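Here the complex is missing one protein chain, while the rest keep their positions.
Coming up: chain A.
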Amino acid sequence: MKEPIVTLKDLKVHYPIRSGFFNRVTDRVKAVDGVTLSLYPGQTLGLVGESGSGKSTIGKTIVGLEAMTSGQLLYQGQDVSRPRQRKEKHYNRDVQMIFQDSLSSLNPRKNIYDIIAEPIRNFERLDPVAENKRIRELLSIVGLPQRTLFQYPFQFSGGQRQRIGIARALATNPKLIIADEPVSALDLSVQAQVLNFMKQIQRDLGIAFLFISHDLGVVRHMTDDIAVMHRGRLVETGSRTDIFDHPAHIYTQRLLAAIPSINVAARQTHRQQRQAIERVFDEQYTDYYDGDGLPLPLRKLSATHAAAIKQPEGRD
């Protein structure tokens, strides 16, 4: 088996809640509470869950935008939990991120040339001619016309801006890209364009993707493997078939049942199914969650499939 690019070991990210006269820490929000996860070269992993489940926090922690409370971040087997270590191992160059809001993640005072040049200037130190060539190359990879090179972010549509964000992420030839809800702000037709495009660069360049999304339809389309999060922990991981055809955890089943189906004829049965699963979720809650309402530890079901359930099905 190949060596993972990035491994998270028992990651915990807790935020302190301060209150009272001395502003003391009175409680903690456990945004991520013990997540272990590996990303392999060329793999696309979908991370799904409802808002507040901690999926974005994981993405931010991997690129170093969020400090870990405890746990370990490994890059090709080496510890890069500290910013200093990340710098030594060129981690920041090799792991890039695409954000949800393309307008706020691009500097409004810089033109496209400078936006894409920034990571190159930061990590590669090319001479001006080579830099220019590289930027024009990136622009054509993301399918934007060369004449837009000196325009500013506000002059682009949402889909175009998202592609500029992708060009910037590609600028340093990364090994892994974290995409945090990259299409959820886009219209359907534009969304299709960006998704196809991301799929294509993933095929052509073999970059690994961590695709964070709440939209299971998009995740199914984009990723080979899926991890489902709930309340700061993983509740199920597996291949696309494992998750969509044989969901083992009740939360995954609930999530799948809640997706609106475009099959009009079956909408009555679909609704009944959904309500039945809601009932099961309430009834069997304690089989899947511990006394604090946290998901149980993951248990391996097959080589690819793991779920946070009490015991393997069909066995004592």
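One rule holds for everything that comes next: a residue touches a chain if its C-beta (ideal position, glycine included) is under 8 Å from a C-beta of that chain, and two chains touch if they have at least 3 such contacts; residues count from 1.
We adopt the following convention: contacts and distances are computed from a predicted model.
The complex appears with one chain absent; UniProt names that chain "Peptide ABC transporter ATP-bindnig protein" among the candidates "NADH:quinone oxidoreductase, subunit M", "Glutamyl-tRNA(Gln) amidotransferase subunit A", "Peptide ABC transporter ATP-bindnig protein" or "ABC-2 type transport system ATP-binding protein". Contact with the omitted chain, checked across A:K199, A:H246 or A:R299, is made by A:K199. Residue in contact with the omitted chain (choice from A:S157, A:Q284 or A:S302): A:S157.
Listed here are the chain A residues that touch the chain not shown: 50-51, 157, 187-193, 195-196, 199, 214-218, 220-221, 244, 254-265, 267, 270-271, 274-275.
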